[in-house]
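One structure follows; several queries about it will come next.
All protein chains but one are shown in place.
== chain A ==
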């Protein structure tokens, strides 16, 4: 009883601390939010707050924001932000909204961590399950991660997607598959790519069904919940249609992600590739890149069937690298999930290399971007090289985590191999 109170007090303290830190940064450095909004690492064409403001301005002046090349975000943001007082005259309301969204994400993450799904799922229990961090620590790691704070200050709209994804996972774990599907539909509606998380999320919800009304057949379960997702998505689309008055928003929001017509630099690998791509091969490589991105889903779901949460984590990491418009917001979502696997950290082989590479790219990225864009003493290859390093570092991290998780699984069969040299054949 007393322990529960202490935890509650600590949780409240953590959330208040995170909120105060963000508010302090917003108010003490009034130029910081706009500076971060302008950074290409934080704001991509599909998440930028400045573009959202432009879309909002056009929407409020009866010009269709989708009849232009600037606004590529979901239509439901428009009425949401129209309800808020203008961010230029009363920025505090916008700040508070973003802080609340961050705290909600942290809350969902805490629920995920406290459920212990990461160490012991329905089909698998890790031998290392004792060695894990509490939800409080994991929420703290998320809330005080510089990437998360920068994303919040930059007011990138990807925080809404992050929140929806985390809530979808939390709901699936807590045995509310319908809510999970609704949350995932919202995430997909906002950013499209979370739709690829549907298969592992279905598996996770299936595994964690409440005992009372368990549905035995996976197929029936899948069909039911896919229809839920379809229903929610079509509701959202028809609401968007009612708001904007036309279907123009579809090509302008999802079409841009599919065809990459806006080549603004970001931390991903797509933009420079498609700047330099020969016109005749553009569509082919777009198809290849999307196929590559979606190819991981099936493989991971099959191979790590016993731990759907691992699949979700790994997919989030892969999306952070290979999405069309990734930003450090995606990285922060992946880094939020990684500490759930504290128990396999000892099995990871390249922790130091990965940390070093990520730090290297984090610090050199802005510097090289400055050299290219402002100083003129470097060219586009400088920033491109850093995005390559970033991508390689992250993919090493994802691979390493996969390896660690699989080895953990394998050691259940071969308990005598703990701490021994192994190899793969």
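The definition used in the following text is that a residue touches a chain if its C-beta (ideal position, glycine included) is under 8 Å from a C-beta of that chain, and two chains touch if they have at least 3 such contacts; residues count from 1.
The working rule: contacts and distances are computed from a predicted model.
Hidden chain, UniProt protein name from the list "Gpi16 subunit, GPI transamidase component", "Molybdopterin synthase sulfur carrier subunit", "ER membrane protein complex subunit 3" or "DNA replication complex GINS protein PSF2": "Gpi16 subunit, GPI transamidase component".
Among the residues A:178, A:243, A:263 or A:356, only A:263 touches the chain that is left out of the figure.
Note on the undisplayed chain: of the listed residues A:5, A:216 or A:423, the one touching it is A:423. Not every partner is drawn; the one left out touches chain A at residues 38, 40, 50, 53-54, 56-58, 61, 63, 67-70, 261-265, 269, 271-279, 292, 295-296, 299-300, 303, 318, 321-322, 372-374, 376, 379-381, 384, 388, 391-392, 395-396, 398-399, 402-403, 406-407, 410, 414, 417, 420-425.
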